Each structure stands twice: as structure tokens, then as C-alpha cells.
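Removed from the display is one protein chain of the complex; every other protein chain stays in position.
The chains carry the letters A and B, assigned in the order they are written, with residues numbered from 1 in each.
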Amino acid sequence: MSDFAELRLDGVRRRFGGRDALAGLSLTIRRGEFIALLGPSGCGKSTALNCLAGLLPLSEGSIWQDDARLDTLPPERRGFGMVFQNYALFPHLSVRKNIAFGLQMRRLPRDEVRRRTDEAIRLVRLEEHARKLPGQLSGGQQQRVAIARAVVLEPSLVLMDEPLSNLDAKLRLEMRTEIRRLHQTLGLTTVYVTHDQEEALSLADRLVVLRDGHVEQIGTPQELHNRPVNRHVADFMGYRNLLPMTVTAVDGERVTVGNGAGISLSGIAVGAPAEGDAVIAGIRPEDLHVGTAGLPATVEVVEYQGRELAVEARTADGVVLHLRAVTRPEPGDTITVTAAPDRVLVFPDGTS
Amino acid sequence: MTPRPIETVPPPARLAWRHRLAERGIDRHLALLVPAMACVLALFVYPFAYGIGLSFQPEQGGVFGAYRAFFADAYQRDTLGTTLGLALPAALLNVAASVPIAYRMRGRFRGKRLLTTILVVPITLGTVLTAEGLLNYLGPAGWFNRALTSLGLIDAPLRLTNNYTGVFLSLVITGFPFAFLLILSYLSGIDPTLERAAATLGARPWQRFRRITLPLLAPGLATTFCLTFVLAFSVFPSAILVGDPAGETRVISIAAYHAAWEVYDYPLGSAIAVIMGVAELVVVGVVLGLRSLLYTGSTGGKG
Partner (left out) sequence: MGRRRIVATPGAWLIWGAVTFFLVNLAGVIGAVLVNSVGSRWFDTWLPEEWTTRWYATAWTDFGLFQVLIVTLEVAVLVVSISVLVGVPASYVLARRSFPGHRLVYLLFLLPILMPPITYGIPLATVLYKFGFAGHLSGVVLANLVPSIPFVILTMTPFIEQIDPAVERAARMCGARTWQIFARILAPLLIPGILAASILVLVRTVGMFELTFLTAGPDSQTLVVALYYSMSAAGIRAQQSVDAMAVIYTATMLVLLVTALRFVNPTQLVARVREEPD
């Protein structure tokens, strides 16, 4: 079953009450790939996952595993494994029985069930807890059971629906490493849904950014991080400063933009803006620094963030800037802000 | 990886239909509903419709003959007033008395489980046994009159059974615990931190009850009133046993039973049952209508 080359989604679409929850997702997943579906809540990423799993029927489109059509099969016959956001462990079955459940459903011989269950328990390091009920486990342990239950079947595809969102910050980092480790050991093809860009960037081979049911961008973590295709993806990828500007000069890929009130920046154009176009300049806070020459601004809020300080400052004409500083400014101080030119991205001002 | 040519095989028509029905929540799982629906339709809806049909086919007097017979005869007509005269005050008293008591007991205290258990007893015993007990206990030589006499409060025994009082008391004995337990469960569904929040804002105990708890409880009170009223409205065995079934506690269920099962005038019996149902639904409808004007959202608690 898991001996396949690729999984293909062809124009998968799902409507809810006349509205598109997912409008035409086409994606080819290669075997062994780790794909993250990323987007804010309500963007259609969970819909996409449930359509893939077979828990939601498609309104249009089809899903293929090589030459076999999958979207007409019920979920139990697709051979996928799934990890749910709230784990969805069977509360009346012990850890071992939870993990063995799927193998028993496949009517595998008793010896094989035992062997593979043992293996999976060892894999997620729950040997001491195998006889406990899910209610007696911590959140992280429950999540490991849920993962073991999904991977023990050696599914052709593992679906993960925000599996870390119910864990506290420290545990989330640990489990992230754990999931990455499991993926590297088992090489299982995985589709992972999350709203946390950091999580997606650190885990995935490729990311799919969704917004309002539409695909905004598909690419590797580097591509998304360095070259978001539009302001929405940029916003999601941590470009907190999105400043409305007008193009004043174009020089190939390099453009100079200004807001007509003293701010002037040069950056790299996304698309092909012409002089006079309204654009958005996107800059990450870590690419804005306190310098000697540049834009004057008044410090309003300072947050301590370990090695750096996060600063919110306002320019004379009221534009709010987010930046990082190494030395502590005081609220009310006037600072000058500079940006590295090759770190500024200029997007067309698409209002959509 | 070049995309393959998209095979535009439309799903078979039958599948598409099923698909579209499933979108709206109609699939084969609904078959699980069928046995229960069949039972309710065959044993509740059909007999009711049959009864309504029967009530319009009296032996004499035309289509509305049975209804006219009921309303023309004062002896029959008054049963409606008698029933309401018993059920409304009893339901009101049960709800009104339950509120302060349940409010006082909403927290935890020792013996709460025991108290609620004791209060369940009269509900489960039912009206027949309560009637028997009331006859013994409130009778002229019963413990109640004996206690009052020996305390010197009365000279002659009070007449408490075989009249309105007896039936009313039987309705209180079974109805009060019912109302109390329901209201208690509604109250425990209201987040106690709301009152504490009100206290930090300077509300005194009465204000906290009046401004916070009572408005959140009000929909529950309306529901409780309806259910208690339905219980009291259907008073039947106790009206016969501890009441005065030929006179002041001749309630409408007695009239219906009498017409259908003793005179064998099924149309009249059905007509009275229909009138009874309508009267009950009118009261419940009015109360629930008023209830819909109230805030009925989350009460922040576990309920």
C-alpha cells in the first residue's frame, strides 16, 4: 500500500452553504515528503486535511494515489493515518490497546499485532505507560500515543491536524523535535496542518500557505521565508512592518519607494511595479535597526525578549514601526531607524 | 514532475445524488432514527390524530357536538377551572418556595446528597402512595391533627382530606421536590464566580441575587414551572383518592376518564382529552413565550 510514487490533489474543492471553504487545491505530494498546510484559522487548511482523510466529501475535484482514485473511498479504506488536535484517544482503552486498535481492525495475526504494537510503543518511548488509560497520561504523552496509533499502521500518508496546539510552549518544542525525528526515521509521507509559521518552517519540506480557501503560495521554507509572493504571505511569515508606499524609482529588480512624507526606502520588487504605483513595503522587525542615520522615530513600547529588545516606535507622520534593538531605549526617546536594502520587499498593493 | 492530464470522469449520477443529500446531512445513518420515529408515530401521533378525529364524530350534535356538550354542561365545563385552580397555584407555590431554598443550598454542605436523595423519594413513590399516606396522616385521627390538638393550637380536628386541601397538599408533596431539584441543578449551572465578580464591584447579597443570579436563572424557572404545571395539571389518582371527585376536585382528567371509560362516550372522552391538551399547551406556550424574551445564553457554568 505504501509503495507509491506520489499523491495528487486535483482541484480539490469544498463548499459549505454556498461558500467555498476550500477553492481548488492542486498539489502533488512526493513519497516521503513532509508538507505543511499553513494559514490563519478559517483559511481552509483543516477542511483540506479532512477532505484528504475522507472525513469530508469533496464538492469537486479528485484525489489520486498514483493511478488509483481515492476520493470515492470511505476514510477507513484509504489507508491513511491521522493525528487529531485533541488527540482523540479511545478513553476506555489502554495505551497498548489504543495503538493496537488499527492493526486489529485489519485482522492481522495476533503475533504481528503484538510485535508491531511493542515496536510503536518503544518508538514513542512509552514502555512504562503501556497499560495506563489515556486519562492517566500527561498531554505530551497522550500526543505520543496518538502519533504511535497513526504510524503503527505504516500508512501511505500521515495527516496531522494541529497536533501541538494543545501543549504548553516547552512541550511544544520538544514534541516538534520528536515529530521531526520520527519523520526522519520512518520516512512517512506527512501532511501537517498548523497556524504557527515557526512550526511549519522548522518541520516541513514544503509549505502550502492558504487564505480564505485559496492557495497563496507553495514553496520550500527558504522560499517562503525570504521571498513571500504577496503581502498576505509576508504578513503571515513575520513581516510585521507593512508600510503603504509609492514607487519613486525603478532599477530592474531594485525599486525605491517613499510615502511622500519623508520616509524613503529601497528594496527588492516582487512583481513588476512601475513608477507611481501604490505598493506595500514589507520589513521584518529583525531587519530594522537603530542606526546613526535614517528615519527618526519616537519609542513607545519596549519589550524584553532575551538577547534582544522588541521596540515599537512611531514616526513623525504617525507610521508605527516594529524593530529590534540591542541596547535599551526608553519610551519617549527619539531614535533613528535603518533598514538593510536587500531585506526590504516591495509588494503590489493588492487590496485583495 | 509534470502533472498528468486530468481525468474528468464525472461521478455516476446516483453517487452525485447521494453526495448532495449527504451534504445536507441525509445519509443512511438516519435509518437509526426510524424505529423510534415509527414508535412515536404509531403510538403517539396516530392515536392522537385518531382521538381528534373521533372527537369530531359524536353520535349527536354535529361536528362540534362533543365540544358543545362539554362547554354547555356547567358540571363538565367547570372541571377546566377546577383543574387550573389546582394546578396553577400548586405549580407557582412549588417554584416560588424552591427558589430561596435552592439558592441557600446551592453551595456544598454536608448531607446535601442525603437531602436530595430524600427529596427524590416522594417523586418516585408517585401520587397513589402519597394519597394513601395523606389519608392516614392528615385524617381526623391522623398524626398531624393529633399533634396540633396536643399542642393546643386547635380544638377540633381540621378537615384536610377528601377536599381541595388534600389534593393541593398531594401536589405540593410530589411537586415541590421536583421543582427544587430542577432549580438546584439550574443554579449549579451558573458560574459562582459571576456573583463573586459582582461582589468585588460592590453589589450587596440581595443585589447580587436580584441583578445577576435571578436573570440567569429565570429561563430555568420558566422551564421548571412548565414541567411542574404539567405534573399538577394531569392530577388524576390523588384527585379521586384524597379529593372530592364528585365535587370541588372534579378535575378535567376525571371528566375525560368518566366520559370515555364509564359512559363509553368515546367522542366526548376524546374531546375532553383534546381540550385538556390544548389548555395545557396554551399555558406552557404562554410561559415559554415569555421565557423567549429572557436572556437564554450561556450561564458560564458547567450546565
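As a working rule, contacts are C-beta pairs under 8 Å (C-beta built on N, C-alpha and C of every residue); 3 or more make two chains touch, one makes a residue touch a chain.
Just so you know, these numbers come straight off a predicted model, no measurement behind them.
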From B:128, B:218 or B:294, residue that would touch the chain that is not displayed: B:128
Touching residue (missing chain; options A:150, A:281 or A:321): A:150
Touching residues on subunit B - with respect to the absent chain: 24-26, 29-30, 32-33, 35-37, 39-40, 43-48, 50-52, 54, 97, 100-101, 104, 113, 115-134, 136-137, 141-144, 146, 173, 176-178, 181-182, 184-185, 219, 223, 226-227, 230, 233-234, 236-237, 240-241, 253, 256-257, 260-261, 266, 269-270, 273-274, 276-277, 280, 284, 296
Residues belonging to subunit A that touch the chain removed from view: 53, 55, 74-77, 79-82, 84-86, 88-92, 101-102, 105-106, 146, 149-150, 153, 159
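The rule we apply is simple: only the chains that are shown with their structure count from here on.
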Centroid distance [mean C-alpha coordinates] between subunit B and subunit A, Å: 54
